[in-house]
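A single protein chain has been removed from this complex, and every other one stays in its place.
Naming follows writing order (A, B, C, D and E), and every chain is counted from residue 1.
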Amino acid sequence: MAVLHTTNKSPLQTRDLESCLRLTRPGCGILLLEDAVYGALKSAEGSDMLAEAAKDRRIYVLGPDLAARGFTPEELIAGVTVVDYGGFVDLVAEHHHVQAWV
Amino acid sequence: MAVLHTTNKSPLQTRDLESCLRLTRPGCGILLLEDAVYGALKSAEGSDMLAEAAKDRRIYVLGPDLAARGFTPEELIAGVTVVDYGGFVDLVAEHHHVQAWV
Amino acid sequence: MSGTQAGEGGNSKVKRFMIVNRKAPYGTIYALEALEVVLIGAAFDQDVSLVFADDGVYQLKKGQQTKDIGQKNFSPTYRALGDYDVEKLYVERESLQARGLAPEDLLVPVRVLGSTELSVLMEEQDVVLSF
Amino acid sequence: MSGTQAGEGGNSKVKRFMIVNRKAPYGTIYALEALEVVLIGAAFDQDVSLVFADDGVYQLKKGQQTKDIGQKNFSPTYRALGDYDVEKLYVERESLQARGLAPEDLLVPVRVLGSTELSVLMEEQDVVLSF
Amino acid sequence: MKFGILVNEGPYQHQASDSAYQFAVAALAKGHEIYRVFFYNDGVNNANKLTEPPQDDRNITRQWSALAAAHNLDMVVCVAAGLRRGIKAEILAPGFNISGLGQLIQAGIEADRLVVFGD
Partner (left out) sequence: MKFGILVNEGPYQHQASDSAYQFAVAALAKGHEIYRVFFYNDGVNNANKLTEPPQDDRNITRQWSALAAAHNLDMVVCVAAGLRRGIKAEILAPGFNISGLGQLIQAGIEADRLVVFGD
């Protein structure tokens, strides 16, 4: 069972997402929540880094956090899955353990 | 009278110092305190950005924060001045106003 | 406390106050509590301006829907700032561009300034409050 | 609370706990309070390991002198971890290098791992606590 | 499945406690068990019963208390982190208990998954 990673900071503000990508491996899942959802926007600088990661990792975005910030799933980079809190719970249950990149 | 800017985050962790440098002008003073002192270490990646800024801005490092973190003034990039809390107070008094990049 | 004498609306000294917003909304409270400072600054008849830079520009993004995170959507307050005579809203061009945003994406009309112009404006202030 | 039955030193289940430190000391409290979790984890006879990555590697820097900031220097505690049978300390090579640090600059002997090795090790854990 | 939840930030300043709460609600709605919610670091401030946010805002402490009452949740405030920050029995909201850090380790041992919410 793969590992689920969570990260909650905007990659335009901190380097947490960079570290998360450097220290995780193909096959894992990465859930972006809170301010981290900005990192998955097509329009934002640096989202190519995440688009690249999406080729061999499953990237998830917490929908309620995305909506709160005024964006829609259509504005996300390709290959990203939007989940709600119930989906977050399912992801945690489906993975071996969860690691937070706070 | 020039403006004093303060910043307190490690540039290896956040982009606050980058923003501070982009949004300040030659002639200003920049005081690095708390975790921001790491940004002025010769040994740390990215301190060339600060070395470049030191050419036309006065860069200060809060000595007590540097010592707490196990480094000495000799380990800082050239052109940086170390001050104590009294020096911090003097800097605030000598500048027109203070802007924090928190 | 000499400060308590000069009440709302009756203050004789006027200073240039700038509130600098560099953080996204909802992930932290800074955006919301900075807005309260803006309103009080205006009530004290000060010359208040707001800057949005870095992730702070996201505070002004249209279409915020906070129901599902259980937080109050306070973004309509930016639209009400004019009623409090707060009209100086500045957004850094570089921050907007890095986020692929245009002025049309924002809730209110703002003045978009390049980083150099903005840094000049910041230097002209008397008091800068950063959140 | 079923948890209260299994006391210190008498726990039958053993899990692999990893405490991940990615923040510098003193600027925030996370390093200090993470260390308290490590000690309790060891007291509960769990298989505890520590990772230092990003600015977390600065926690182990030799020569910390905190007198002038008024905080307690807690770095000697890392040296005492061996007394609690906490011996698995891992540092990410890339984080060390980005900060121009070598193992000799650190307070305690550690195992230096590349990011790929370290990511494998993280995946092998049962519980990961990040501070 | 049994979940443990660790909350490391206080209410309002960071979204961590909100996210943890929404996660807990969703987990319970799906029929999972919450083995324990452990409040550490500034997370202990979630247990301050004196909180009184504006009427049009959520009351995070009361949300946790209500969830605990409805689902018999075990909510533990770290005694050491609480003492440091002044969260003691006299201001503890309903449903929160003060206990040692061992309760966090125990949650790690007994729960199937431990989810960390921080800054």
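What we mean here is this: a contact is a pair of C-beta atoms (placed from the backbone, for glycine too) under 8 Å apart; a residue touches a chain by one contact, two chains touch by 3 or more.
Because the structure is predicted, anything quoted here is derived from the model rather than measured.
Student: So which shown chains sit in contact with the chain we cannot see?
Tutor: The chain that is not shown touches these displayed chains: B, C, D, E.
Student: Taking the full complex into account, find the residue in D:Ile29, D:Val108 or D:Leu121 that is in contact with the omitted chain.
Tutor: Per the contact definition at the top, the residue touching the missing chain is D:Ile29.
Student: Residues of subunit C in contact with the chain that isn't shown?
Tutor: Residues of subunit C in touch with the missing chain: 1-4, 6, 8, 11, 13, 15, 17, 29-30, 33, 36-37, 40-41, 43-44, 46, 126-131.
Student: List the residues of subunit E that touch the chain left out of this view.
Tutor: Within subunit E, the residues that touch the unshown chain are 10-13, 41-42, 45, 48-54, 57, 61, 80, 83-88, 90-91.
Student: Would you write out the residues of subunit B that touch the absent chain, in ascending order?
Tutor: 6, 8, 33-35, 64, 84-86, 88-90, 92-93, 95, 97-98, 100, 102
Keep in mind that, in the parts below, only the chains that are shown with their structure count from here on.
Student: Please give the intersection of the contact partners of subunit A with those of subunit C.
Tutor: Touching subunit A as well as subunit C, we find B, E.
Student: Which chains, if any, touch subunit B and subunit C both?
Tutor: A
Student: Which chain has its C-alpha centroid at the greatest distance from the C-alpha centroid of subunit B?
Tutor: Centroid comparison gives E as the farthest chain from subunit B.
Student: Farthest from subunit C by Cα centre, which chain is it? Let me know.
Tutor: D
Student: Centre to centre, by mean C-alpha position, how many angstrom separate subunit D and subunit E?
Tutor: 24
Student: Where the centres are mean C-alpha positions, what is the separation of subunit A from subunit B, in Å?
Tutor: Taking the mean C-alpha position of each chain, the two centres sit 33 Å apart.
Student: So which stretches of subunit D touch two or more other chains?
Tutor: In subunit D, 54, 126-128, 130-131 touch at least two other chains.
Student: Would you give the residues of subunit B that are in contact with at least 2 other chains, written as numbers and ranges?
Tutor: Answer for subunit B, listing residues that touch two or more other chains: 12-13, 15.
Student: Every touching chain pair, please?
Tutor: A-B, A-C, A-D, A-E, B-C, B-D, C-E, D-E
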